[in-house]
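Missing here: one protein chain of the complex. Every other protein chain is in place.
== chain A ==
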Amino acid sequence: MSTIDQSISQSERVAVPIWGDNAPNIRRFWELILSANKRIIAQIFVAQTIASIALLGLPITLSVLLKELIKLDTSNAVNYQKIAVLILLFLFFELLYFQCARFCSKAQTLSGTTIRHTAMMCLYEHLLHHSKKFTHKTQSGALTSSLMEAAHAITAGLWIVIMDLWPTLLITVLATLLIFAIDPIIGSVVVVWCVAFSYFTLSAAKRRNNLAKNASKTNTGFVGKLSDIISNSYIVRSFTAVNTERNRLLKSYQESIDEESHYTWQSHKDRFRLDASSHLFRIIAIVGATYWISGSDFNIVELLLIVLLTNLSIRTATQGTLKMDRFLQINAEIYPALDNILKQHDIKFPEASDISVTDKPDLAVQDITFSYLGTDKTINGINLTISYGQKVAVVGSSGSGKSTFSDLLLRQYDVGTGEIVFGSTKITDLPQAVLYRLIGSVSQSTLLFNRSVFENITYGQTSFTMDDVIRVAEQTNCHEFIAELPNGYETLVGESVVAH
């Protein structure tokens, strides 16, 4: 337990990276994540290198060992000492590999959590600053799953690079070099094959990328539709539309599966090509080597080494390429997810500045226009001045622009033309915190947090006591019903509450 607490407190020390002035994009996201965790990544890199070398030492030791043993079998002069040393060497390589692998997976466990944590916070921060214009267009369920997926995928992607791609590359190269040293012809065949193989597989994977993107996009769309139906589940049942909705949902899911199966089918075909080429190659290499060696001076060590090393390099090359493929796929999955979140903020608030606004500013609205879609003007030339202390009511039939007007005052949207001025400062010059300190608002749709009543009322201010809260509740006429709730002020309100 104590190690865990320790590691958590360590992980907390990794500061949440900040986007800075640069436009948020996926590349920048990678940079942020990498730079926040560079030390542990370097350590794993080294450990993986040692492990790969140990893994390569095994077949070499084994071949030499077998040669000694055959001597014994054919009752030539036997060197028992050498056999013992070789078995010990084999043991050493095994243990070395084991230790390194152990270190790596431990490091991965520790920092994997940290990396995911950083990634999530990074995205969350950005997400919370989006305007109403943005949130209107996107479903919160889809956004949330994008965020979770992106954070998960970036961690997975990073691990594939360090834990899989690097060692497989190293092993393939070293094994090929060894084969080359034994027999240059077989060696060069292996080299040619490895290069050609990875080239073709990766270019196929790249082509598949678009398919993967589509698949992930339709899946996100499907999840959005599902969550829409679930949040309106009452209507579905009350209008006896369960069957219609199920068919609708299944249709949308079928689309998502179809997109996905375009991808899986393509990758299945690619996988077959890959399998076929590695099988054929192995047949050629092994059969070739057999005849080659059986025709010349036969050397059992060389034959074994070639068989074992070819097997090893083919296996690692295949694995590595598959992992690379997976990596590209993850990247393709991250892409739309991040793309959803990492939009430039529509409404840019200035950074905190020395602009000071009087505590009691007058409000001046000068000839503002606004339209949602660029066609009909929802707000068409409002001019008015409200001095501090006035109580003003805005009335009108629904759809006349009352709510839009208040959204403009809250800078949920920016005006098309004209100015809104508080005191002597334009609304666009006010930092976010200053603007929202000036305005408190109660909106028509009562969106509450799924937290306790107490938390919903105090919302983030820790300084309020229960007495303060009760006083406010009494003023707004809700103390009575809260007091009657099962847990009083500690009752959880549920999601987007529609209380009885």
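One rule holds in what follows: a residue touches a chain if its C-beta (ideal position, glycine included) is under 8 Å from a C-beta of that chain, and two chains touch if they have at least 3 such contacts; residues count from 1.
What we mean here is this: contacts and distances are computed from a predicted model.
Here one chain is missing from view; checked against "Cobalt/nickel transport protein", "Cytochrome B oxidoreductase", "ABC transporter ATP-binding protein" or "Helix-turn-helix domain-containing protein", UniProt names that protein "ABC transporter ATP-binding protein". One of A:180, A:200 or A:436 touches the chain omitted from the figure, and that residue is A:436.
Within the full complex, the residue among A:37, A:209 or A:261 touching the omitted chain is A:261. In the complete complex, the residue from A:145, A:176, A:216 or A:313 that touches the missing chain is A:145. Touching the missing chain, out of A:290, A:417 or A:476, is residue A:290.
Contact with the omitted chain, checked across A:46, A:70, A:192 or A:384, is made by A:70.
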